[in-house]
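Before I ask anything, here is the structure I am working with.
Only a part of the assembly is drawn; its chains keep their places, and the rest are absent.
Letters A, B and C mark the chains as written, and numbering starts fresh at 1 in each.
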Amino acid sequence: GFATVDHDRGRRCGLPEVVYAEHKTPEEVIAIVDALRERSGYALATRVKEADRPALRAAWSGVPVQEAAGAGAFLVGSPPPLVGLPPVPVVAAGTSDLPVAREAELTLRAMGQSAHRITDVGVAGLHRLLERLPELAAGRVVVVIAGMEGALPSVVAGLLPAPVVAVPTSVGYGAAFGGVAALLGMLNSCGSGVTVVNIDNGFGAALSAGRINAL
Amino acid sequence: GFATVDHDRGRRCGLPEVVYAEHKTPEEVIAIVDALRERSGYALATRVKEADRPALRAAWSGVPVQEAAGAGAFLVGSPPPLVGLPPVPVVAAGTSDLPVAREAELTLRAMGQSAHRITDVGVAGLHRLLERLPELAAGRVVVVIAGMEGALPSVVAGLLPAPVVAVPTSVGYGAAFGGVAALLGMLNSCGSGVTVVNIDNGFGAALSAGRINAL
Amino acid sequence: GFATVDHDRGRRCGLPEVVYAEHKTPEEVIAIVDALRERSGYALATRVKEADRPALRAAWSGVPVQEAAGAGAFLVGSPPPLVGLPPVPVVAAGTSDLPVAREAELTLRAMGQSAHRITDVGVAGLHRLLERLPELAAGRVVVVIAGMEGALPSVVAGLLPAPVVAVPTSVGYGAAFGGVAALLGMLNSCGSGVTVVNIDNGFGAALSAGRINAL
C-alpha cells in the first residue's frame, strides 16, 4: 500500500525502477525490492543507511547479492546478462572517492554493462593521468569522479572527444561545503563536453553513461 | 600576444576552440576570431555583451555570419558541412528560454550537426509535451531547457530511454535566484538519465549533446 | 511557570495551540499537553525527537493516543468529532515522504477533518498520477508533498482548479540541501494556485488546508 512501483519503467527507460533507500525503513526497502524482483528477477537499492545494512544483508543472505563497499548500494538477485558493450571508464581522483565509483559500477552492472576503474589520478600529479590516457580513450563515454576542487573532469575533457559525465563528491572539509566546491567547479568547467550530476551521485552518472553507451 | 589559442583542440576534442566573449573587449574578440578563422575557415563566439554586438556585426559585415538572437552568439565564416547525423531535439519549456535554445542550436551547427526545436511545453500544461512525444523520441540525445522550477527534464527523462542534457535558465525572479532554483531542481531530478550544465549554458549542452550524437 | 499557553487560540483561529516539541524537554511537553487537555480534552504535539518518543508513549499509555509514524506527532486524548467535510487529498510523491504526509493527516484529524492519501506518484512516471486524477479532483483543496526537485505541485496545479498547498521535504541528498531544492522549486512553480509551507511542515500545510476546507 505504501508504494506505487513504476513497473513499466524498464520498458520505457531501459532500467527498472531503483529503490532510493536513504529515507525508508528497512522493512519498506525489503518489500519494494521483493516486488521488483518478482517482476525482473533482480533489483537495485542505493544509499542504504550504514545502520540498516546488516539487517538487509541478513534478509538477503539466501539470495545472490553484490554490494558496493562503503556506498550502501545492493544489487539483489541475478543481474541481467552483460549486453556486450565496451566497458565505461570510471575515473576517481582519489582513494576517498572510491565508494562513489563503486556505486556507479554496480549501477552499470544492473544495466547489463561493465566498468573499467582508474583511481587516484588527481590533477596535483598530472603524470598519473597522462599515463592512463589509452585506457581513457577506449571508452565511448567517461565517468569522472572528484571531490575538493573537482578539477579532474576539465582536464579529462580537454584530452578526449568522448562525452564526460562528472560526479562531484563530498570529499573535503571546510569550504568544500560537502561537495559544493566540486559541484561548482564542474558546472563551470572550461573543458568542453562535460555534464554534471548531483554530489556523490554515482548512480545517476552511471544511468546517464549507460544510456549514452547503449546508443 | 594576449591569447594562446588552443589550435589543436579541434583535432583532440572534435570542435575548435570557441571564444567566450563576455569579459573580453570587442577588439580582443575580433582578433581571436580572426586567428581561429584563418585556421578553420569559421569560428564561434558566445556571450557577446549586448552593447558590443553592433560593433561586431559591423566588423563582420562582409563575412557570412549566423547570430543566435537574444543570446549574443555568432558563427562567423562558412560553417563546416553538415555531417548527416539525426537532428538533436532542443526542448524549451517556455518562450522566455528561446535565447538559450538558439545558442545551443548555433553551437550544434558549428559542430556540423542540426537541431529540432520544440517550444513552450512546460509541465503546467502536460498535454502540450505529450503531443510532441514522437518528435522527442526521434532524437538519440535530447537537450531540455527550463527556468523557474526546472521540472521539465525529469518529466522528459521519464518518457524516453535517451540521455537528457538539462539546461537551467535564469528565467524567473525572486527565489529563482538567477537560475539556481532550476539548477538545483535538475541536479535533484528523480528522472533517470539526466545530466546538467551551467545556468543558461546552451553552448555547453550542445557540446555535450554533439559529442553524444556523434557516437 | 515556563509556559503561557494561548488558551484563546481555539476560539480565535479554529484550532487550540499545538505543542512544538523539538526543542522542549519531555517534562515540558507533558506539562503543556496536560494543560491543553484540561481545557479541550485533547492536544496535539508535533516533532517530538526520536529519543523522547518512548518516554512520551509511556507517559500517555493510559490515554487514547494516535501517533504519526516516523514523524513524532502525537494526538493525545479524545480528538474532536469529525465535522463532516470532504476529505483533503494528501499526495506524497514518494514513499520516503510518508512521515510528512502522516503529520498532515493527524493535524487534519485534530481539526475534526480527514484526509485521503495518494502515494508514490512522482513526475518521473506520470501515468501513476494521471490514473488518480478523479481522486484528486474530489478535493476542495489538495496537499502535495515532495522532496528532491519538488516538481509534483506544478503538475497537479496544472490539472485542477483547486488550491494546492505544497510541502517540500528533506528527502534527497547533496544539492538537495535538506529540502531547499524542493522548496525553491515549489516557490517558483509555473503552475497556478500553488502556495508553499516550510520544509517537512506537514503540520502547517494541514492547518492551512483545514482552514480552506472549512470555508
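Side notes on the structure shown:
In this text, contacts are C-beta pairs under 8 Å (C-beta built on N, C-alpha and C of every residue); 3 or more make two chains touch, one makes a residue touch a chain.
Quick caveat, the model's predicted, so the values are computed rather than measured.
Whole-complex tally (this structure file, single sequence, 3 chains shown): 8 copies.
Throughout what follows, only the chains that are shown with their structure count from here on.
The rotation relating subunit B to subunit C, fitted on Cα atoms, amounts to 180°, rounded to the nearest 5.
Looking at which positions face the partner, subunit A and subunit B present mostly the same ones, since more than half of the interface numbers are shared.
With each centre defined as the average position of its C-alpha atoms, the distance from subunit A to subunit C rounds to 34 Å. Centroid to centroid, with C-alpha atoms defining each point, subunit B and subunit C lie 42 Å apart. Separation between the centroids of subunit A and subunit B, computed from CA atoms only, is 27 Å.
Touching of two or more other chains is recorded for residues 157-159, 187-188, 192 of subunit B. Looking at the complex, you find that subunit B touches subunit C at residues 93-94, 122-126, 148-151, 154-155, 157-159, 172, 174-177, 180-182, 184-192.
On subunit A, the positions that touch subunit C within their shared complex are 1-6, 8-9, 17, 20, 22-25, 28, 32, 47, 168, 170, 178-180, 183, 198-201. Of all residues in subunit B, only 9, 12-15, 18, 140-141, 157-165, 183, 187-188, 192-198, 204-205, 207-208, 211-212, 214-215 touch subunit A in the complex they form.
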